[in-house]
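Shown here: the complex without one of its protein chains, the others still in place.
What follows is chain A.
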Amino acid sequence: MEPARAACRGGEPRTGVLAHLERLEAEAIRSRKQLEQQAEESALESKINKLRSLRDQLRADVKRRQATIEASTANSEPNRMAGIDEPEDLQRKQENMKGILQAYHFTGLSGKLTSRGVCVCISTAFEGNLLDSYFVDLVIQKPLRIHHHSVPVFIPLEELSAKYLQTDIQHFLFSLSEYLNAYSGRRYQADQLQSEFADFLAGPLQRNPLCNLLAFTYKVELKSQSFPFCARLMYKDITVTLPTDVAVTCQAGEPSTSQEEQRVAHENLFRSKPLHQVFALFAKKGEKLDMSLIS
């Protein structure tokens, strides 16, 4: 039933059946539209009412909760209703968690998830002193790779990663941690010698970046006479903090028997104890070196 399009084109009202039918149809369309609009309106109204009631409910809820919080904070006892998490409680838990995560680096090996992988932190320590931390940023992709790191260049990181990174990451991290801890320990001993026991040194301490070769001249008092000794400590195994080879020589030509005894005793000391502990012993003993301390 198509409306005749020619109708009303001229502008003058047409009489006749067709015109009447057209008028009726237009009215029907109009009234249908009106009905639709009314239906929409009422739908929207009911929706608005629903939302209003929901809002009122939520507001009442909030008021209620605030009242309970105030009530519970008014009583300083933990008179809390079970099952409701107050904001302070949550905050305390969050701070606790943050603290635990921060403290994790005391274990020596800790990490944090990043957007592309994990950033591992190796914290080194020696004899209970916390030393430097080194980072390795790993990208978790099919071949696991290192994005960037703060490991010094003389630590064999490429070798370790070539051997273990793809197959056994635990081994990789533990080995790296071993190397770094040993390096930190050796450096700590050398730094201690230079700062705490500088009085014993007759010249500058010669050291290399990896701290695996130390050479110095020192003097120890014996019966109010001081004899200079030259010591050369070599750490061929860079995963340990004690030297593998020690050579102590008397600086002044022919050593007497007591000097020779001392020399051997010192060599054994350097081989068995950390460097700064040896010098602490020298400092303590003062004039006489107790032979019984040689382990």
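By our rule, a residue touches a chain if its C-beta (ideal position, glycine included) is under 8 Å from a C-beta of that chain, and two chains touch if they have at least 3 such contacts; residues count from 1.
One rule holds for everything that comes next: contacts and distances are computed from a predicted model.
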Which of the following names does UniProt give to the chain that is not shown: "SERTA domain-containing protein", "superoxide dismutase", "Pescadillo homolog" or "Centromere protein N"? "Centromere protein N"
Touch with the missing chain holds, among A:Ala19, A:Ile69 or A:Cys121, for A:Cys121
Of A:Arg30, A:Lys47, A:Arg64 or A:Lys98, which sits in contact with the chain we cannot see? A:Lys98
Where A:Thr73, A:Ser150, A:Gln166 or A:Gln225 are the choices, the one touching the absent chain is A:Ser150
Of A:Ile69, A:Ala125, A:Leu213 or A:Cys250, the residue touching the omitted chain is A:Leu213
Given the full complex, what residues of chain A touch the hidden partner chain? 98, 101-102, 104-105, 110, 112, 114, 119, 121, 135, 137, 148-150, 153-154, 206, 208-210, 212-213, 215, 234, 236-238
